[in-house]
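Okay, handing you the structure first.
The complex appears here minus one protein chain, its other protein chains still in place.
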Amino acid sequence: MAKKELSAEERQERTLSILTPVVSVLLALVIGAIIVACLGKNPLQGYGAMLQGSWGDASKISKTLERSCPLIFTGLCATFAYKCGVFNLGGEGQFIMGGCATACVILGGGIEGPAGLALGLLAGIVVGGIWALIPGIMKITRGLNEMITTIMLNYIALYFMEYVYKMMYSDQGLPKTVAMPKSARLADLAGTHVGVLLAVVLGVVVWYVIFRTSFGFKIRAVGMNPVASRVNGFPVKRLVLLAFVISGAIAGLGGSVELLGRTPYRLADGFGSGFGFDGVAIALIAQLNPIAAVVVAILFGTLSTGGTMMQSVIGVPTAIMDIIRGLIIIFAVAGMAMIKLPKIRAFLTNRKQSKKTEASA
Amino acid sequence: MDVFLMSLPTILKTMVMGAVPILLASLGEVFSERAGLVNIGLEGVMAIGAFVGFAIGKMTGNLWLGLVVGMLAGIAVNLLYGFCTVTLCADQVVTGMAINILAPAIALFGYNLFVGSNPANATGDQMASLAIPGLANIPFVGNAFFNQTLMGYLAFVLVPLVWYFFKNFRFGLSFRSVGENPQAAETLGINVVRVKYLACVLCGALAAAGGAFLTLCYTPIYTDGIVMGRGFIALATVIFGRWSAVGVLGASLLFGFFDGLNVALQAQFQAAPVMFFKMIPYAFTIVALLFFGSKHAGPKANGKPYFREMR
Amino acid sequence: MAELLRMEGISKRFGSFYANQDVSLQVEEGEVHTLLGENGAGKSTLMNILIGLYQPTEGKVYMRGQEVEISSPGVAVAHGIGMVHQHFMLIDDMTGLENIILGDKRHKSARLQLAEDRKTVEEIQERYGLEIDLDEKVSDMSIGMQQRVEIMKVLFRGADLLILDEPTAVLTDLEVQGLFDIMRSLTAEGKSIIFISHKMREVMAISDRVTVLRRGRSIQTLRVADTTEQELADLMIGQKFQENTYQKVSAPGAPELTLKDVSWHPEVKHGGLKDVSLTLHKGEVLGVAGIDGNGQSALAQLVTGLISPDSGEVEGPDGSKIAVFSPQSFIDAGLGNIPEDRNKMGLVGGMSVAENLVLKQTASDRFSSGHGAWLKMGAINDFAEQMREQNDIRCTSVNQTASSLSGGNQQKVILARELESHPKLLLAVYPTRGLDIGATEFIHNQIIAQRDAGCAVLLISADFDEVLKLSDRITVLFEGQIMGTYTGANPPIKEISLAMAGK
Partner (left out) sequence: MAENKDLTQMMMSRRQVLGLGAAGAAALTLAACGGGSSDSGSEAGSDSGAGDAEAKDSYKVAMIMSGIITDGGWDQAHYESLQRALKDHGKWEMLEPHENTADADAATAAQAYVDQDVDLIIGNGNQFASDWMEVVADAAENHPGVHFLITNTDPTAEMGDYDTLDPVETVLPDFKQTGALAGVVAGLMTQTKSIGFIGGMKLPSTLAKYSAYLAAAQKIDPSIQGQYNFEAGFTDASFGTNLAQQWINTNNVDVMWGDASAVDNGVRQALEAAGADTHFDIAQPIDIVGDDQPTVVTSTVTDWMIGQAMDEIESGSFGGGKAITADMSNGGITLGKFSDKVPADVQDKVNEYVEEIKAGTFLTDDEVSKIQDTL
């Protein structure tokens, strides 16, 4: 949008939409500090430890980015789906199926080396996409609400993974798969695996696809008004299905990257747990902007690594970090809704006008 | 096949026990969706109900007080949902997701404090199950249906009450109208916002009661993640229960049956890949939605925010 | 007759726009008082204030001489004021009886008193001749019966003042006569009726006095007996009301689209099509007259490829049978479409004006390189600025969201997009619904310009005057069937309006 002379209230809208998530984060941190203080611990020292633990030095930063990597993938998965008006809550299931596909291809096919890596990632993308296609077809043909079907598929994926690491490729009967062969793993990059870079690049690519291609334009149009999109000739059903498949593929790729990039390089109990819902929260706070989603995912990664550090330094239960995350989301949701309310908007505009009239009087 | 017949009575017992939490949560959701509010956050409200019910029950020794306070806590959390969706007109799915992340975290945090202060708080006691004298010893079925806790019986008694409320009560009619066409309800002098908030209160109380049943009657302890996806299954139950109390009862029992079947199969066929048995309840939900789900779309204005002074 | 209602100095402001400004209205008992005014003159806002949906910025309301403060619809019902809305306020999933007694507080007990209420309703039915099937679901009722349920809702609550908002817009002539009989029996019993309409013939037939509203202000109140249709029309428009009809075309060009015995869900009385045969010629406006709900939207969807016919054929310009019915293939074949509902079908509200203007062409190499791989944002913006000047779309910037535009400007955006690609066939469905006079004029001129440029235009509108004004040929749809086709030059109005009523 060249020569973007934003009108007054558009500029106000833009600053508000950036301000809301930032204020929500600060407000949540303040309440978190109050809770920590009530427990008799020093919140400042706690937050200092949190920052030290997540951004203190090069190895900490790489660990934080490594912890944020899966969140970037599930965040982008939810963002892409929501952009097309599709509530894909199955990010976790698609993530897990991606990991399982990679494990099956590499361990089952016995493929080593870069070929194994490439096929593994490809398998993750394909199977992740297929796992999201199922709710997509149900939505298109039977009009089924995809929120519930995707969540049920999460549990089915979880138990299928259990079958993979207990029955198919278990490591001498232990409840975990054999480790991925070293040659098929993702290369190291500055203390963490190259998957992190892949995630960030993917964020930019998804932003580009959504905002700078005709396909992305159509996806956005279907998301905002499917009826008008159909009347104006867009293949709405095909686009919705594609939105499902692409968002599933992104999550599937995330699963593969997590398996091939991070210790312990195995599928085990708890692989991918919690990443799905976090991804949904990240998409919401980032207001469906892919690059903002990457930033928010890194923030969530910071909360995790920092929170773990904070707990070991000042001994507060990790549940505090979950509460802070929960509060961030609630404040972001309420804040975003509030700035859209006509009353609040009117209040802001005439406050601005009264300021102008004072200035000119 | 005889093994199956032999374990059928226990499957029925698990069916009835397993159905109660889902039934309570979905009855709450029926109220909520009838007033046009799709509450994804049932899972979180159930977790709060489970913890507060357990903690107060343990602290005061009076389990019924625990249940009541648990329901109040559920109402408080659901009013937060109500404030965001009704007053601020925020997106209902988004707010529901936020509740699902925040509420269990609060419950876990509270649990850490509660049990941290005194380790003996870890296990609470249970409501005794009351066998209805005559009926309990009907062979095969008696033990399952007529040897439940009082709270279990109350949950099932609630179903005809809710049915009666929507069918024959003036306020029941107003409730339905808010979900179908809020503008029409407004013009007839029905306070749409008040009805929606009342729906939040009822949904919060019932969902929390569903959660509290888990820690007061089903198992003697609270663990993080005790709800195990029952909140989402309750959402599915409301859809293929056709937004009616009786429909939801049937759907909850059906789901409870498949849960019981899953356990029975794991108990008898120990060497088999039991993971596929664990999938049964969730796979069943999808299949049921496939066959019953789509046609009846439910209340027309379900899930849409209501702006009072629309120009 | 004693005075029932007086509204003095009422005004209502939405942001900086005055929907009503210093309006006064006086209604006597047993009187049919018409509120006459163009779309957007402030009639509905005034009535919503009267029934408590909106609160007035200034002004007072008096019932039988005492001042009353109507803070909510509930208070209005208590004061005996009831409104029958243009878009019915009914619950589709409930029966007629349930809709009538919904929200009623006469019984002390919380339980529904269905038997007792049914008796009361049946009494009122006899007294005023309102034939309603109380146990049928509203969604299965005919439009006429739905309106009678609305009227019963108001009467059941003992209203003395009934407000009927554009009641005849959805009725056939036969049903209109039935409604007038009901209204006469109500006024005979001393009830008062505020009748809102902009159809001169009906206003003259039924009302005792008329108050004219223009741009939110009450201009004048006169007795129907001592005024004429022409005078009322002038008051309503504010300047000489001249019927500037366009030059009619008599010799049309080659056929652009032909429908032969096309049927679609013929069994559905209120939405299907039965053996429709039509030919759209280049350089001609074919107007389809008829009341809403007689198959118009089915015809519109057929012509735009949204639905395919159950039987019969559709032929393109070269006589070839069209097999694929999809919006995209019709658009490629040169279809321009001004849809029935601007917000739902025409625009993507959340997207900017610029994006809406290029909605169909993002893949063309004018606006992207590598057909769709890389959007040329600059080109899109320049195109939008150019369109903005050409079509006088008033907006602060082309990056403003389409939903933030006024109705008229939204329609201009759609028009600019559809006409820029010089369509061979233009479909316009109720194109000037809810627009002010200026916007209506602009759109009518554009349509005629397209016709003169050789485009085949199909105009579907429930506004009979608009059809008369624009059409070179008029055809009438009633319950999905073509009743007849007439020339547009000086059309036999009597015959057409009878055809519209199904004769």
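When the chains are written out, they are named A, B and C in that same order, and each has its own residue count from 1.
Operating definition for what follows: a residue touches a chain if its C-beta (ideal position, glycine included) is under 8 Å from a C-beta of that chain, and two chains touch if they have at least 3 such contacts.
Values in this document were obtained by computation on a predicted structure and should not be read as measured data.
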Full-complex touch with the removed chain, picking from B:Thr87, B:Gln126, B:Asn168 or B:Asn191, is B:Gln126
Just checking the interface: what residues of chain B touch the absent partner chain? 3, 6-7, 9-10, 13-14, 17-18, 108, 111-112, 115-116, 119, 121-123, 125-126, 129, 214, 218-221, 223-226, 228, 259-260, 263-264, 266-268, 270-271, 274-275, 278
In the whole complex, what residues of chain A lie against the chain that is missing from view? 1-2, 4, 14, 18-19, 21-22, 25-26, 29, 33, 44-53, 55-56, 63, 67, 70, 166, 172-176, 179, 207, 211, 263-264, 266, 268-271, 273-274, 289, 291-292, 295-296, 298-299, 302, 304-305, 308-309, 311-313, 315, 317-319
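To be clear about the criterion, only the chains that are shown with their structure count from here on.
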Comparing A-B against A-C, which pair counts more contacting C-beta pairs? A-B
Just curious, how far off is chain B from chain A if you go by their C-alpha centres, in Å? 29
In chain B, the residues touching two or more other chains are none
Could you say which residues in chain A touch two or more other chains, in rising order? none
Per the contact definition, I'd like the list of chain A residues that touch chain B in the complex. 35, 87, 89, 138, 142-145, 147-149, 151-153, 155-156, 159-160, 162-163, 166-167, 277-278, 280-281, 284, 317, 319-320, 322-323, 325-327, 329-330, 333-334, 336-338, 340-342
In the complex of these two chains, what residues of chain B are touching chain A? 40, 80, 83-84, 88-91, 93-95, 97-106, 108-109, 112-113, 116, 229, 232, 235-236, 239, 273, 275-276, 278-279, 282-283, 285-286, 289-290, 293-294, 297, 307
Residue ranges of chain C in contact with chain B within the complex: 14, 51, 53-54, 72-75, 77, 83, 85, 89-94, 98, 101-105, 107, 110-112, 153
